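A single protein chain has been omitted from the complex, and every remaining protein chain is retained in its original position.
Labels run A and B following the written order; every chain starts at residue 1.
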Amino acid sequence: MKYLKVTTFLIAAALASPVAAQEAGGRLDIVVQPEPPGLMLGLVQNGPTQLVAGDIYESLLRYDSDLNPMPSLAKSWEISDDGLTYTFKLNEGVKWHDGEDFTADDVVFSADVFLRETHARLRASLAYVKSITAPDPMTVVFKLKEPFGPFINAFENGTMPIVPKHIYEGTDFANNPANATPIGTGPFKFKEWVKGSHIHLVKNEDYYVDGLPYLDEVFYRVIPDAAARAVAFETGEVDVLPGGSVENWDIPRLAEMDGVCVTEKGWEFLAPLAWMWLNNREGPTANEKFRQAVMYAMDREFMRDVVWNGFGKVATGPIASSTNFYSDDVTIYDHNPDKAKELLAEMGYDGEPVRILPLPYGETWQRWAEAVRQNLSEVGINAEIDSSDVAGWNEKTSQWDYDMAFTYLYQYGDPALGVSRNYTADRIKKGSPWNNVEGYENLALDEKWAAAATMVTPEEREAAYAEIQKEIVDDVPVAWMQELTFPTIYRCNVNDLVTTAIGINDGPRNAWIKK
Amino acid sequence: MTIFAVVVSRLSKAILTLLAIAILNFFLIHAAPGDPAVVLAGEAGAADEQMIEQLRERFGLDQPLYVQLGKYVAGIVQLDLGYSFRQGAPVAELIADRLPATLLLTLTAFVVSLVLGIAFGVAAAARVGKPSDTVLTTMALLFYATPLYWLALMAVLVFSVWFGWLPGFGYETVGANYTGLERVLDIGSHLILPALTLGLFFTAVYMRMARASMLEVSQLDFVKTAKAKGLSDAVIRRRHILRNAILPVVTLAGLQAGQLVGGAVLTETVFAWPGIGRLMFESLAARDYNTILGVFLVSAAMVILFNIVTDIVYRIVDPRIGARS
Partner (left out) sequence: MWKRFRSNMGAMIGVVLLISVIVIALIAPLIFSDGPWQMVQRPFLAPFAVDGLPLGTDTLGRNVAAQLAYGARVSLLVGLVSTVVALLIGVPLGALAGFYGGYVDEGAMRFTEFFQTIPNFALAIVLVAIFEPTLTSITIAIAIVSWPPVARLVRAEVMSVRTREFVDAARLAGLSKPRILIQQVLPNTVSPIIVMASLMVATAILLESSLSFLGLGDPNSMSWGYMIGAARTVIRTSWWLSFFPGIAIVITVLALNLIGEGLNDAFNPHLSRKGKA
């Protein structure tokens, strides 16, 4: 297991890649797609915002690709044996981009006041927290009500970005004019945002880690068209295509170019897992046999190879293989049309049509839905595709007006943070397109999820999650499709770009360009 | 009527039309499924009821529809197009950012296609029935039948990908920080493909109009009189037919402006041109009500403006109209 008993770490971040001869200077052009709605990471946490603002803001910890915590704003940390007290020692000499000193008060304000109000996902973890205090300017203490194993994963930048108290205290956070010119502690400072064109960040000369960052400036380029993004990379206008910014079938062509590198790393923390919500409440999908038939009907290997061009991994169950506590000791659903037909005959499927709702995120997802429809029709399921834009998708899934709906969600390193929320009955809430949209109710399993989250030792948790996975995979509450990989394409002379579990989101911090 | 009076009366009518469009669009778009608060919360990656409620309250979406409409219309009257939830900025600002790009594209395409269209139309009419006329009219028919977006794609493929002569997307070379003439040339080179593809369809339209109009005028009495007086064909064409034939083309071209603005949506999509057409399409997907409404209003206003301008041009070129009406 990848879990590591954390006591105290004292590694200088600069030593993370001990290769000599990092060269300072240069400019990096990275594609950002779509244009972020805002850059104030405490208010907006969607993908594009995390990508750009991940250079401006920081949190207490960073995570390596095995999800082990590394220092960031905190230089060391300690978890008490009962799992209830988390003590962080902060780096000295850290300054906000406007020159003010960064202190423990900023952390307390961010976690306890600001993010509690604005950050729904963190709020769920903060429910376990009894108090957040700053005994001295360089120390922060989180006290929990009960042990919460995954809490150590909550100090990631997109989860708990630290915001400046001196700017936000006592203001209307959402409408603070300072949101337009974000002030963080990160390796790059906000310089300019030309809407529809680019966001320009420049090196933070006063960054508290000596020598970092190497780059002088970073441009995040808004190019609203996938084909145009590919051209921009080819012509050398941009250096980095973050995952998902070009269509999958363009990747092999770009990867073959001279001096171009591709990596699938950098998504370990998010570990996006794609599935179809099967409506457990009504229609054919309410029948467990039908749901199993759907699993057998689909040729998920083919979809991975053709729709995703070979990138990714066919999912075996609710937990992605890079997330802690993954187990493959479950029923495996291979492509078996005969078995699917058998199951359909057993349940007496009468040809009632089912609607497939694709995720409105571009051509790949549309093709994926078309491939599923074709597979289903081959075993006699009468399926049609429901069309939708982003708004329609949100509306239909949150109002439960669908039969099968594509989605993918991040796992945030731990089943208790990113997985159980999709399967427990207390997370069935109409009006939200997240959480338990399929309407799966299994109260016995709910108790196991809850217990596994608060067990103190990793060994106990591992056993508990293995049991849960075995059981839930037979119920098929949702049709697990694939662990998604979004390969990052970049020029090989850019070094140390993807070194952490969140990849490019905090990549420019250590990146350098070989001249 | 003086030109000033014409403008005043046309403008006052235009304002009423725009207001009606605003109200209609408001109801149309609110009838659509999709709640902007849900979309926004969803994009943040962690929607819960509390957050959605907060957003609704913040954007006034929790108020009754008529209150929202009243506020919207009251804002419009003061030239305030509302606030974009999605982009966190006033709509007027977003549109103002993007409008120059669209104006540049549509105006260039408009002028190019009008000039080319009239030139080809006149040329074809002068050689009516001859092979060169057949070639020109056939070309026009072909371009008339070609989907704009497809032509755009093929143009990118040929001129940008295969030959590498022209940039295939965007408005300018980002980060190059050109100034002065260099910048003009840079934007110009980016403009060529989109303006030409958008313009070709309209060139075909205007050419057909110009040709037909030329032929029609040439059969009118005054032309026959001129011929009887023994004037040469070339002189008659220049002095008598051309001016009378071109006027209706200009008017009709003004009426086509709506199509031009619509075509810009497609062109801007293919060429990643950062104009309001592109803005509208992106906002639609996020149900960014105020932005969509704003773009609608502005594009309708653009159409009206095109009409008024062509009307004025018409009156200047041909003062008889003013006297007649």
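Heads up, the rule we're going with is that contacts are C-beta pairs under 8 Å (C-beta built on N, C-alpha and C of every residue); 3 or more make two chains touch, one makes a residue touch a chain.
Quantities reported herein were computed from a predicted structural model and do not represent experimental measurements.
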Q: Report, in label order, the displayed chains that the undisplayed chain touches.
A: A, B
Q. Among A:Lys189, A:Lys203, A:Arg373 or A:Arg491, which residue is in touch with the absent chain?
A. A:Arg373
Q.
Just to verify: which one of B:Thr17, B:Gln50, B:Ser132 or B:Ser232 makes contact with the chain not shown?
A. B:Thr17
**Q.** Given A:Ser388, A:Gln469, A:Gln482 or A:Asn510, the one touching the chain that is not displayed
**A.** A:Ser388
(Q) Of the residues B:Thr146, B:Ser189 or B:Asn244, I need the one that contacts the missing chain. (A) B:Thr146
Q.
Counting contacts across the full complex, list the positions on chain A that touch the omitted chain.
A. 226-227, 230, 246-247, 249-250, 253, 302, 306-307, 358, 363, 366-367, 369-371, 373-374, 384-389, 392
Q: Provide the residue numbers of chain B that touch the chain removed from this figure.
A: 17, 20-21, 25, 28-29, 31-33, 128-129, 137, 141-142, 144-150, 153-154, 156-157, 161, 208-209, 211-213, 215-216, 248, 252, 255, 258-259, 261-263, 265-266, 269-270, 277, 280-281, 284, 292, 295-296, 299-300, 303-304
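The working rule: only the chains that are shown with their structure count from here on.
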Q. Any idea which chain B residues touch chain A in the complex?
A. 32-36, 38-52, 58, 86-89, 94, 97-98, 160-161, 168-171, 173-175, 269-272, 274, 278-279, 282, 284-287
**Q.** chain A residues within the chain B interface of the complex
**A.** 27, 29, 34, 37-38, 44-47, 119-121, 123, 174, 179, 195-198, 219, 221, 223-225, 227-228, 231-232, 237, 360, 389-392, 394-396, 398, 410, 429, 431-434
